[in-house]
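Take a look at the following structure, please.
What you see is the complex with one protein chain gone and the rest in place.
And then chain A:
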Amino acid sequence: MTAPLARLLRTTAFKLSLLYLAVFTGLSGFLLFSVSHNTDSLMTEQVVQTVDAEIQGLSDQYARGGARALVSAIDSRARRPDASLYLFVDFAGNVLAGNISRLPTTVLEEADGGVRRVKYARGEGEMEREAVVRTFEVPGGFRLLVGRDLGEQARFRDILAGALRVWLVVVILMAVVTWAFVSRRVLKRIDAMAASSRQIMDGNLSQRLPLAGNGDEFDRLAVSLNAMLDRIELLMQGLRDVTDNIAHDLKTPLTRLRSRLETTLREARGEADLREALEATIEDSEGLIRIFDALLRIARVEAMSPDRGLEPVDVRAIAEEMAELYGPVLEDEGGRLSLDLAPVPKALGNRELIAQALVNLIENALKYARTDDGQPLSITVMVRQEKDRILLSVADNGPGIMAKDRDRVVDRFVRLEQSRSEPGYGLGLSLVRAIARLHGGTLVLADAQPGLLARLDLVAAPDAKTGGEGRNGDDRS
């Protein structure tokens, strides 16, 4: 078997067409057989009834006028168009009347009145035909045969057989058309999808499955698979980012750590030097662990499925707890942390992650919002509702972030202060953005005039009740 034919036989379209053909042929055959069989029985029954009526008429003739009257009745009936079959013979087998010239001899011998199917011919040289006959003995050694030609039934069967042949041709044609349609339309789509999948597997992750645009099952499948590919691409991008970040930003502190150890090994003069170097090394390694943890946490949050682990969360309560936790820190530094909470319904979220995001925003303000003019640091945590979104914002009165830097400051390891002498790794806002995305929201940085306003929007939990009374201007100083 050649390869293209083998491939053809393996296709679903071919198998479907073959199945379609088999089922339709089977059904048509069954229908025709049953019609033909029932019609045949009905027609035979009618023939037998006609024969019986003829016999009745002839036996009346015989009763009234004997053999002579019978002969004359048969002669007159035999001349009619569409005449039945008659044969009247004497004891020696001589034909006295009738319209049959040839007949198997046994038929006249078994004159028991039973119904038989026989072959006969009307005239000399005519073709043999089929008939249903009854043969009787008539007193005086005569025998009478009356029958009916079955030509009509045969013609009817021929017509049915013809119809069956035409029907089969139609069915086969339909199967071919179906196969052509399925293979052209459906298989082509599947082949196109398979080709795209191969390209994607070869590493071209930006490739997507083709859409016909008619919204059929294949389009719906392609849309779902494309959405899955979008997600995979995003995760792969995240993975690449983490790898790149590790390469770029973790190598520096690792190199510093290594140089310090080498220098100490070379130059240390006593236990005090060693101890000092080891303590500095532990401090550095703790910093590295923090960076790793932060990176992993961001990657983990980015990879989390949004419908997993999100439940109705009281954002106001989180804001209050975090203000209670951080209020004293600001107070010790002469600043103040205020709460501005409007009554809002619960948000759909993860309590720990929302708290983490809020902590990152507050710590960000603590680190970067110190004013140069000696004005005390003021941080305000706000909770508001806007349609079905819960807005959680942190505003400070620091120097803020220039509009051109606001987009990139949320990228990993981005720190606006170039000397990098301030504490921090530039990962805090990346984590907040990842948390916002997990919650189906965004992190927006804006101008608080003065200072920075960082706003996180969360989705309100469905059917959540509105929270308690607002506590506007609740100072925690």
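Annotations
In this section, contacts are C-beta pairs under 8 Å (C-beta built on N, C-alpha and C of every residue); 3 or more make two chains touch, one makes a residue touch a chain; residues count from 1.
Heads up, the rule we're going with is that contacts and distances are computed from a predicted model.
Comparing "Cytochrome C oxidase subunit IV family protein", "Response regulator", "Sec-dependent nitrous-oxide reductase" or "ABC transporter permease" against the UniProt entry of the hidden chain yields the protein name "Response regulator". Among A:V48, A:L325 or A:A342, only A:L325 touches the chain left out of the display. Only one of A:V359, A:L391 or A:L429 touches the chain withheld from this view, namely A:V359.
Among the residues A:R297, A:R336 or A:R406, only A:R297 touches the chain that is left out of the figure. Take chain A: the residues that touch the chain left off the picture are 286, 289-290, 293, 296-297, 300, 309, 321, 324-326, 328-329, 332, 350, 352-353, 355-356, 359, 363, 366-367, 423-424, 428.
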